[in-house]
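Note that one protein chain is taken out, while the other chains of the complex remain in position.
So, chain A:
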Amino acid sequence: MEGLLFNVNNGYIEGIVRGYRNNLLTGQNYNNLVQCDTIDDLKLQLGPAYGDFLASLPPNPSTSSLAARTTDKLISEFRYVRANAVGSLAKFIDFLTYGYMIDNVALLITGTLHERDTRELLERCHPLGWFETMPVLCVATNIEELYNSVLIETPLAPYFKGSLSHQDLDELNIEIVRNTLYKNYLEDFHNFVNTDPEMAGTPTAEVMTEILEFEADRRAINITLNSFGTELSKADRKKLYPAFGRLYPEGSYMLSRADDIEGVRLAVDGVGDYKSYFEATGMGQNSTGAGNMSGGAGSDGKSLEDLFYQKEMEISKGAFTRQFTFAIVYAWVKLREQEIRNITWIAECIAQNQKERIGNYISVF
């Protein structure tokens, strides 16, 4: 039924995005990339996919400029899609950008807190999280002004309201602010896809719920793991867990009480996927080997974070098997982001001559 009128408004976007998806690098492409000896070779191999965007790079570009150029391509495609979207899809795409906005706002808040000139920070902001009133944020010179007159005008205002006061911005660690915002954002997004009349009960809601639940669980687990050994109290930690997801509520509750990796493992035991990840990474058995991505020495297996990324990519790939859904836009953006990370990683490995770990990228096609 939902497919009947979908194409009236959204067919073009879906077609475009599916086209973009076909442009993503495949396993074969990655194999070619891994063979490269220099960044120039890499650039050459990326030619078909990124063409124009890499053309302006000087010979042997730095990995960061390579990453910047590949991101540029994502941005321009995303803007095109956004410009052609209407109705609920437009709103959905806006929602997609809020996550990046949170990062940008957190950056600007940090700048304001330390009384830096926030204008120069604008360049560092993620272009996807750009919103019209963002330059206005720079006008505020103190945190109270920022909170009362500027943040209110941003799309993120609802996420501040009710959970953060301007004193909080001053006192709390910026990471806590960021994660509180992100939690509110995820809950709002989840609510949006499940209640919007155009999306509720459609494949969009289904797929997006899966993605968002996974994202919520991943954040909860990561926050727990990363907070060990820091001053973040358990009560504060609990406030950062999104109130949905496959771990919610029992798993979240157990996570909030976990003291070590073993506790986290017990908390996620109820969900088969996460349990198997913990088993695969060997976490929980030896609490000394705390580490998501086992860097430096002993990097034989995949880390928990890698497995999460892998899972995210698989869900995203799965989203394309559904027809008539907005979720493919989200999935496409995530896949592209991963692709950029992969390219950066490979470039970094080539530049630093660390070929033994070059295979750490995640490819799902």
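To be clear about the criterion, a contact is a pair of C-beta atoms (placed from the backbone, for glycine too) under 8 Å apart; a residue touches a chain by one contact, two chains touch by 3 or more; residues count from 1.
The rule we apply is simple: contacts and distances are computed from a predicted model.
Of the candidates "V-type proton ATPase subunit D", "Elongator complex protein 4", "Trafficking protein particle complex subunit" or "Co-chaperone HscB C-terminal oligomerisation domain-containing protein", the chain left out of this view carries the UniProt protein name "V-type proton ATPase subunit D".
Residue-wise, the contact with the chain that is not shown comes from A:178, picked out of A:21, A:43, A:73 or A:178. Between the chain not shown and the residues A:111, A:203, A:245 or A:263, the one that touches is A:111. Annotation: of A:56, A:167 or A:230, A:230 touches the absent chain (contact as defined above).
Chain A meets the missing chain through residues 63, 103, 106-107, 110-111, 113-114, 116, 121, 124, 126, 173-176, 178-179, 182, 218-219, 222-223, 225-227, 229-232, 240, 290-293, 295-296, 305, 337, 341, 344-345, 348-349, 352-354, 360.
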